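Left out: one protein chain. Kept in place: all the others.
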Amino acid sequence: MMPTDFKDNEALEQLRESGTNVVLTTVSDLVSWGRANSLWPLMFATSCCGIEIMAAGAARTDFSRFGIEVYRSSPRQADLMVVAGTIVHKMAPVLKRLYDQMADPKYVVAMGNCAISGGPFRDSYHVVNGIEDIIPVDVYIPGCPVRPEALLYGIMQLQRKIKVSYSLPLGKKEEDK
Amino acid sequence: MTDQALLDKVLAFAPGKVAVEEYVNTYPALRVEADALHDLARFLKENEETDFDYLMCLSGVDWGANLGVVYHLRSTRHGHVLVLKTQTPERITPTIDTISDLWVGAEFHEREVYDMFGIRFTNHPDMRRIFMSDKWMGFPLRKDYQASNPLHLETEGAYEDEGIRKLASGKGKDETFIINFGPQHPSTHGVLRLVITLEGENVDQVQPHCGYIHRGIEKMCEHLTYQQIVHLTDRMDYLSAHINNEAVCLCVEKALQVEVPLRAQYIRTIMDELTRVASHLLFWTSFGMDLGATTCFFYSMRERDHILDIFEETCGARLVLSYVCPGGVMYDLHPNFQRRVKDFIREMRRRLPEYHRLLSGNVIFQGRSRNIGVLSHENAVSFGVTGPSGRASGWHCDVRKQDPYHVYSQVDFQEAIRTEGDVFARYMLRMDELETSLNIIEQLIDQIPSGDYAAKMKPVIRVPEGEYYQRVETARGDLGVWLVSQGDKFPYRLKFRSPGFSTLAALPHLCHGFKIADLIAISGSLDFVIPDIDR
Amino acid sequence: MRGLKKYLSGLFQGVRSLLQGMSVTGYHFFHPREIVTQQYPENRATLEIFERSKGELTMPHNELNEHKCTACGICQMVCPNGTITVLSKTEQNEDGKSKKVLDRYIYRLDQCTFCALCVKNCPSDAITFAPTFENAVYTRALLTKQLNKEGSKLQKKS
Partner (left out) sequence: MIYDFSKLTSSLDQLLLSVLPPFWVLLVEALLVLIAGLAAFAVLGMILVYMERKVCAFFQVRLGPNRVGKWGTLQLIADMLKLLTKELVTPRGVDVLLYNVAPFIIIMAAFLSFGALPFARGLHAIDFNIGVFYLMAVSSLAVLGILLGGWASNNKYTVIGAMRSGAQVVSYELSVGLTYITMVAFAGTMQLSGIVEAQADGWFLFKGHLPALIAFVVFLIASTAEANRGPFDLAEAESELIAGYHTEYSGLRFAFFYLAEYLNMFIGAAIAATLFLGGWMPLHIGSWEAFNAVMDFIPPIVWFFGKTFLLVWVTMWFKWTFPRLRIDQLLTLEWKYLMPVSFFNLLLMTVIILLGWHF
């Protein structure tokens, strides 16, 4: 796919312009490439979108082609947290805690409208209206539920973002904003 | 016994405390004084002629001046249904006697009522909140619920939870481990949290903690029109989304006495069964994965994708269809529908023996599932474990046979039954049902009559005043919808009796003395969908 | 003796069931034709999404940049969670009568539940679902969209 096939290229441009170190760029690029292509996900699947994650991992839209089939259920070993489904008040501390337990660099994808904004349940007394209030989000994938191809598209968007972000000094993720 | 004879019998039992409810009702209903409730319930359960052994539904309701609890009872032997309604005298410190000593399954339902309405049940063994955390202010389903509960992000300490404190204090031995499964665990099928006490590898006690995906659907429904409610029900038990949709629509249609066109009924029935097949395929997937047979996942997802294609072609969505609307279905079938369904049935028939060769016959699998987590027929009824899990214990609980809706009465099919009640029986029963469903679809697919796909409905539906109850058979069991309308365009109260919730109540009972791996197998074989439990 | 026989037959049956299972996976391993993977995004050009598929709400415009929305607001009313906001303005038409026309049609893709009530209830068929799904972005604000194009007008009834 060409870059023009993707949406929201402006955000990437901004990211690219913000600080690069000429000497270390090659190393940084290499590491970023590695990180982008080796996203081991932690599936924070709470509801319907979780089933679509399963579908995305299944044979039809096999997302192991992207090298992300190594599901890690332990947050320590995961790079990417896919938040799929509604997050309610009781779950929010757990989400936060799991995010804190992940080792840097870590990325978050908000999958589905529930995770992005509360979706169908945004008027409810017990639902968090968007996980960005709790943890930083890298990519938003709208849909209800998100179809598997859309998840793959979202993952590619994330890969693009990782590739342009500056990955040195090692072990630290760039602060968001 | 006729409804009148039944009512007469009950009236004779407790004169003065019981009154027949003169209200539009789908079932015969009685109003009972709160202090006479427990005795009456015992009478109804233990009397041979009434024999109400199955508590279908237990719901709380806020009547404004006071709070009410409504019991839907059913006799598995006689097949009759009775509704008991009781009220608390006031709403500051409302109390009612528990009936959880009569029907074990009531324990969870009463906790839910306490959580949502604040009605305390006296003599209840474990009266604490079930969905909301202990610190939550107010009771959300009360009509005057105003409390603002800000978002807390600190995780609670290990023993701050009342339930866990109870578990910990009950044990004096040093060897006991208290361990948390979930809420984020690969095999709790979502966000169920199980707190278990372990002795070595053996499970001693299991305490389910729900509410990690409690989205307050019942409260939200009170501010939505009937058409809008449908799309929320999709997201409860998203694996049988279509059947959930139907439950609400059928209830509304029943209340309005709308005749659904035959074509729509056929379409709905076929879609029902396709949903069931998809759901059972997903069960096969996840059950295999729970037991560590990962490859199952890919084989059954491959077949499931065919169904999702059929869905998407006709309904435009893969998972949460929102295809049913009160009066019929949203749009007509896609022209390719019949061909695709037939192709799928052929494909599925070819693949099923493969499934059995890969997993069902496997000696490791059999060793892990036979005689594990045995649920007796009696307990299944008492807990209200319906659906495939109940039928695996020998309970004829298929709503499609008991209260046929749509065209099920015209279809020739056998209710799958197994009597062992163990994990293997529950597993095999679902495999049997796969074949039953394929047979049903095959009988109907060429018979779809032409005509309208939906009855003409008013843009704003006002359901006449009354209380209506509708049951459907989802892939997980008996889904009940209890609708209270006061003639408004919004329901006054809409309660979902979700099959998973009652099934969950049986889990602690099943796991005692088995290994951790068995716990996973048992909870997998009960086939939970957590949003269905939490709603 | 019977115990031994049972032991041996159990062993034999067990091994047999294991081999049966292995024959299933083995069959799939040696038959690459069974592979069902569709390679998105490589197959992007040929990928067909069903036409009824609900990806996002769109408002079709004809070649004259005209849409059919009369800003009646029914879609906004039937929407269960406030995904749609119809902003209208009053305009003088040629006859000098003031008339309500569409100013901005706001659609929040990040809230939509795809229940299709809006499309079904729209009296003038002004909106429809498009089967697009490539909507992932880095900025949430981009998910709130204006569906009517700049300078578009109401289509005249023919």
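The letters A, B and C name the chains in turn, as written, and every chain counts its residues from 1.
Rule of thumb we're sticking to: a residue touches a chain if its C-beta (ideal position, glycine included) is under 8 Å from a C-beta of that chain, and two chains touch if they have at least 3 such contacts.
For clarity, every value in this text was computed on a predicted model and none was experimentally measured.
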Over the full complex, note down every shown chain the hidden chain is touching. A, B, C
Option from B:166, B:185, B:462 or B:489 whose C-beta touches the chain left out: B:185
In the full complex, which of B:274, B:289, B:333 or B:399 touches the chain missing from this view? B:289
Chain C residues touching the chain left out here are 11, 18, 21-22, 24-26, 28-29, 32, 34-37, 39
Where does chain A touch the missing chain, residue by residue? 30-31, 33-38, 58-59, 62, 64-67, 69-74, 76-77, 79, 101, 103-105, 167, 170-171
Please identify, in ascending order, the residues of chain B that touch the omitted chain? 177, 179, 185-187, 198, 201, 288-295, 297-299, 302, 358-359, 362, 364-365, 367-368, 515-518, 520
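Just so it is clear, only the chains that are shown with their structure count from here on.
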Indicate the whole-number Å distance between the mean C-alpha point of chain A and the mean C-alpha point of chain B. 33
Can you give the whole-Å distance between the Cα centres of chain A and chain C? 21
Within chain B, the set of residues that touch 2 or more other chains is 231-232, 302, 305, 320
Can you tell me which residues of chain C touch two or more of the remaining chains? 36, 80, 113-114
Chain A residues within the chain B interface of the complex: 44-48, 50-52, 54-55, 57-60, 71, 73, 85-86, 88-94, 96-98, 120-121, 123-128, 133-134, 144-145, 147
Sort out for me which residues of chain C touch chain A in the complex. 35-41, 44, 47, 55-56, 80-82, 108-114, 133-140, 142-143
Complex contacts: residues of chain C adjacent to chain B: 13-15, 17-18, 20-21, 23-25, 36, 50, 52-54, 78, 80, 113-117, 120-121, 129
